[in-house]
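Below is the structure I would like to discuss, written out as structure tokens.
A single protein chain has been removed from this complex, and every other one stays in its place.
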Amino acid sequence: MKRLLSNKLYIAIFVAPALILFIAMGVVPLFITGYYGLFDYDGIGKKTFIGLQNYIDLFAADAYFLKSILNSFILAAGSLFVQLPIALLLAILLANGVKGEGFYRTVFFLPVVISSMVIGQLWCKIFNSDGLLNAILGFFGCTDDIAWLVNSKTAYMTTVIPAVWQSIGYHMVILYAGVKNISPEYYEAAKLDGATGFKAAMKITIPLLMPTIKVSATFALVGSLRVFDLVYVMTGGGPNHASEVPATLMYDNLFVKCRYGYGSAQAFFIVFECLLFSFLLNCIFKKSEENASAI
Amino acid sequence: MKNWKKVAAVCMSIAVLTGVSACSPAAKQESDEVVLDVWHQFTDPESEQTKTFLAAVDNYESEHENIKIELHGLDTESYKTKISTEFASSASGIDVFYYWSPGKLKQLVNADKVLPLNDYVTDEVMSRVKEGSTSAFEFGDDLYALPIDSYMMCLFCNKTLFEEAGAEIPSTYDELIAAGEKLQTLDGVTPLVIGAKDSWLAGALYEAVALREVGAGEVQAALLGETAFTNEGFKRAAEKVIELNQKGIFGKNPLEDGEPEATADFLNGKAAMQLDGSWFAGTIDNTEESVVTDVEVITFPVVSEGQSRTDYAGGASASFFVNKNTDTPAEAADFAIYIAEQMGSKALEIGSGFPCWNVDVDESALSPTFVSLYNLYNSVETGIQNWDGILDANATAVHLEQAQSLLVEGASAESFMKAHQEAISTQE
Partner (left out) sequence: MEINFNKIKRVLIYVFLLAFTFIQIFPFYWLITFSFKSNTEIFDSNNLMGLPKVWRLENYSKALMGGNILHYLLNSVLYAVLTVVIATLLSAMAAYAINRMYWKAKGIVAVIFSLGIMIPVQATLLPLFQGLDMMGVRRGYLGLLLPYITFAMPMSVMILGGFFKSLPREIEEAACIDGCNIFSMFFRIIFPMIKPGIATACIFTFLNTWNELLFANTFVDSAEYKTLPVGIMSFVGEHSTNWGIIGAGMVIATLPTVVIYLMLSKQVQESFTVGAVKG
């Protein structure tokens, strides 16, 4: 069996089509982007080579970039520690067969299907100074009528909450499929040991689900570090750059300010950052995966 | 080793697969037929402008049997990204394109991507163009397009609300404050709604005050870097915007809402004034569910009694240009000129703006709001576009975000001035 699975030709046939296409259309453009980052370039006219200056400027001369990275960390924390646990809970509940499983599974996914433009508009209305949130707060006697979206202290949080919420359904689907993929035999074995319900979930489901949880966590982390849509729709990075994330700054430089070289450098940095943090995540998960294989 | 040959074969077959289509389409035209690829942003089937545009294209095709017009349209924001991506690449699929000048076009002109039309614009055509309306499309001695129409930024006033509040339609800055204070007493009414979440409207507000403080000529010179951005008037204008905001003239949180919300407020009778472009007249007249019945259109109040009101914010800003690399420059230029004149001549009828072409106007065919607007337009002389149409991309971004920051608590005219001086002095 091992011989069959070590056959170089078979490996090539399995991996080459996807790999070649991805390198040609994904990796090459990425490195061209990194290359553009070495130039003072407006996106149309002539390019002037300036070496690593753009990459140095990211931290030496950009008043907002560092702050934007910190902002994206807040979202990453929210995604990993709020969004994923909720998604996992829902996935386990649904996969263990509640009445109306299909209904819940569909409804919970709906926010993922709807365009971020619509979701953003809706949340803007909720956070508006005469919106739903203040109405609820008013009901409890808090009548400050804070303008959440345009207050530099609260603006970024107004985008984090919808972003964390919107993707719950997304991760629920991945994790749900993972739970469904666990062979019932494990549960039967656990039952003999007297583990059911919550205990079985902790002892069997979660350890066996680790590979899938890792995938979800990677998506959540990387998705947070390069988040764009909701922030762009809801605050556009404002007021006064308080809610910038790396991708909104990058977008402005690429398409609004015509600083194409600098925007490219930001893009390249975002990829580097994502790679670094998913490597760290990988290390954290390695241990738990070893535990899982012991079952 | 034998295995690797097979791998190579697989790779080759993929290369062939993708390569095959490389030589397929590109349909050959009959030798005497010219196909013009025309790029535009008139995609909204509801808009009168779209209908006028399509009719003019049809007309042109029937008048020129050997020319076929291929239309390519996208909505405005996507269109801007598309065009700059095209010109960063070869732009080989573009003959004629709609664009904004001088601000955005300058980048393309600097990169030598646009065809000057000097050789194609005859005196006979020029005689039909309104004098002085081509300045936005001239760089050096070259003329890159003929104008379509002009717009004008105005204050649209809901007279019913003014009467209810016992306020006067303002003609000076002090009257604006006085009116604003009276209008605030009406329940749930914003005196002057901006829609400043859309940054260009925050810009338009500051620009309107600056125009009164400094004058069109001086503003123009400062934006183009001919004079330094140090005129005290620019600072006074910033202070006035801050003052108006602190007095609550723009409502409690002017940055919360964009143009759609502002428009809905105005049409629902929840805002007494709105600052917007002349095209807003059409929106007022065509919104059937609007509760606003009596509208007066004015130019922005002056800052001192007796000041001249002939300067205005507006002008011709967009038209059709020709790609320098077109295979058929003569045909492309001819079409660009034709379509500009056609759309320009119809501008008043469809309420899109004021024609930059000499046309007879039948006022009886105009919408009511547009008639008063047209009279107002005839009273002004020197126009200057919104600054985002003049400044380069980076300075525009700084200007608009600074204009928004005037509406934030703790706004400072000093830092506003400093940011502007820096951004404008580093323009190319």
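Per-chain numbering from 1; labels A and B assigned in written order.
As a convention for this text, contacts are C-beta pairs under 8 Å (C-beta built on N, C-alpha and C of every residue); 3 or more make two chains touch, one makes a residue touch a chain.
Computed from a predicted model, the values in this text were never measured in an experiment.
A.B. asks: Check the options A:Leu132, A:Met202 or A:Leu280 and report the residue that touches the missing chain.
C.D. replies: Reading the full complex, the residue touching the unseen chain is A:Leu132.
A.B. asks: Residue by residue, what part of chain A touches the chain that was omitted?
C.D. replies: With respect to the unshown chain, the touching residues of chain A are 1-2, 4-8, 10-11, 13-15, 17-19, 21-30, 32-33, 36, 43, 90, 93, 98, 101-102, 104-115, 118-119, 122, 125, 128, 130-132, 165, 169-170, 173-174, 176-178, 180-185, 208, 211-212, 214-215, 218-219, 222-223, 225-226, 228, 247, 250-251, 254-255, 260, 263-264, 266-268, 270-271, 274-275, 278.
A.B. asks: State which residues belonging to chain B touch the missing partner chain.
C.D. replies: Listed in rising order, the touching residues are 18-19, 21-25, 37, 41, 43-47, 49, 70, 72-78, 81-82, 85, 88-90, 92-93, 188, 257, 260-261, 263-265, 267-268, 270, 277, 279-280, 282-283, 287, 289-290.
In this section, only the chains that are shown with their structure count from here on.
A.B. asks: Across the complex, what residues on chain B touch chain A?
C.D. replies: Per the touch definition, chain B meets chain A at residues 3-4, 6-7, 10-11, 14, 80-81, 84, 87-88, 107-108, 110-111, 113, 199, 252-253, 255-256, 392-394, 397, 401, 404-405, 408.
A.B. asks: Quick one: which bits of chain A touch chain B in the complex? Just the residue numbers, please.
C.D. replies: Touching chain B from chain A are residues 8-9, 12-13, 16-17, 20-21, 42-46, 128-129, 145, 147, 149-150, 152, 236, 238-241, 252, 255-260.
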